[in-house]
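Excluded from the complex is one protein chain; the other protein chains are retained at their positions.
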Amino acid sequence: MYTNLTFFLDLAGTFAFAISGIRMASGKQIDWFGAYVMGLVTAIGGGTVRDLLLDVSPFWMHDEKYFLVTAVALLATLLFKEQVFKWGNTLFLFDTIGLGLFTIVGITKSIDAGLSFWVCIVMGTITGSVGGVIRDILLNEVPLLFRKDIYALACVAGGIVYFACRFLHMATGVTELMAALTVIVIRLIAVKFHIHLPQMRPERKLPEQDN
Amino acid sequence: MYTNLTFFLDLAGTFAFAISGIRMASGKQIDWFGAYVMGLVTAIGGGTVRDLLLDVSPFWMHDEKYFLVTAVALLATLLFKEQVFKWGNTLFLFDTIGLGLFTIVGITKSIDAGLSFWVCIVMGTITGSVGGVIRDILLNEVPLLFRKDIYALACVAGGIVYFACRFLHMATGVTELMAALTVIVIRLIAVKFHIHLPQMRPERKLPEQDN
Partner (left out) sequence: MYTNLTFFLDLAGTFAFAISGIRMASGKQIDWFGAYVMGLVTAIGGGTVRDLLLDVSPFWMHDEKYFLVTAVALLATLLFKEQVFKWGNTLFLFDTIGLGLFTIVGITKSIDAGLSFWVCIVMGTITGSVGGVIRDILLNEVPLLFRKDIYALACVAGGIVYFACRFLHMATGVTELMAALTVIVIRLIAVKFHIHLPQMRPERKLPEQDN
């Protein structure tokens, strides 16, 4: 039952991540294959970088579901374009749930690899956010992550809650749920109320600034 | 004899890939060293990413020929610029043969690593196409791969033919030749007849699209 739920959330999160990549490819003179790749790197890029850093085999090599879900996401976009994007809120919810889930997966894999708690939090954040960064690099834009939206910071907060719960000897299931909810709630609140971090101000009076 | 041929094709393919990187660097305010790096990542980038994903030592660490061929490509470009680019068709042929060869190398290395057939096809495609993607990222452009030209798809088709031949118990040499020819012929036909995949259309009527 619990496993079934995780399985479904993983699918839904992957679908939402893939749609976000495919959607951004639209209107950029990118062809269907390019859009598929864009959806794919958005969905699996973060976990792949994590697995490379952990020196384990990339997760998608042993499970074709991520490639299949991305194909479904591309088909859905091509066939029902207008409708798919009307699901904006549902997709955003899936995306946010995916973020929570992927962060927890990253943390637990890093704990299994015997890493310090702060490295586990970094790995959870990488799992949740690097796919979108690679997507933006491929689309030749400064990553959204760096510009707006409490995205990666929600992963960091979730990671801190995870280890706080662990420190208090809570059950694993509770710990994971609390951490995922932290990621999800922080992101929902941040987007709803337009909460941002301050931006770096440009330097003044230093014409020689461009190193 | 067979090995000698493979050796020569590997050199020719590497040379053509390197030239494509160096050539794109021209006119972008990039210096000689930058052009060398650009040629190098185009030639060895795909195989390096494949080897990182397979968790084996990057192939170029054990064979200086790739760095030397790239140096020759740079020298040739600096000394005989106009002429080198007049070889356009020859270079395109080498490039396409290289694509076929590199795809097969990627597939066989992945089979040796014990991966499923579809992961092997993905790895073959990565070997053939990721070098050009890294080149375009470094040059600050949306990768050509995503925009025009049946390039990566030719690798995928070659991979499918490879496993079809294998399924039919053909000899390894025949299988490899059939797969490489598939890559080469599809790419030649696609370029000759300007065959593209359709592009993603931009979204309409959804001003809030840029999430």
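Points worth noting:
For reference, chains read A and B in written order, and residue numbers begin at 1 within each chain.
Everything that follows uses one rule, which is that contacts are C-beta pairs under 8 Å (C-beta built on N, C-alpha and C of every residue); 3 or more make two chains touch, one makes a residue touch a chain.
Model, not experiment: these values are computed from the prediction.
The missing chain lies against chain A, touching residues 52-53, 55, 115-116, 118-119, 122, 133, 137, 140-143, 145-148, 152-153, 196-206, 208-209, 211. Mapped onto chain B, the footprint of the missing chain covers residues 20, 22-23, 25-35, 37-38, 48, 52, 55, 57-58, 61, 64, 67, 77, 81-82, 85, 88, 92, 137-140.
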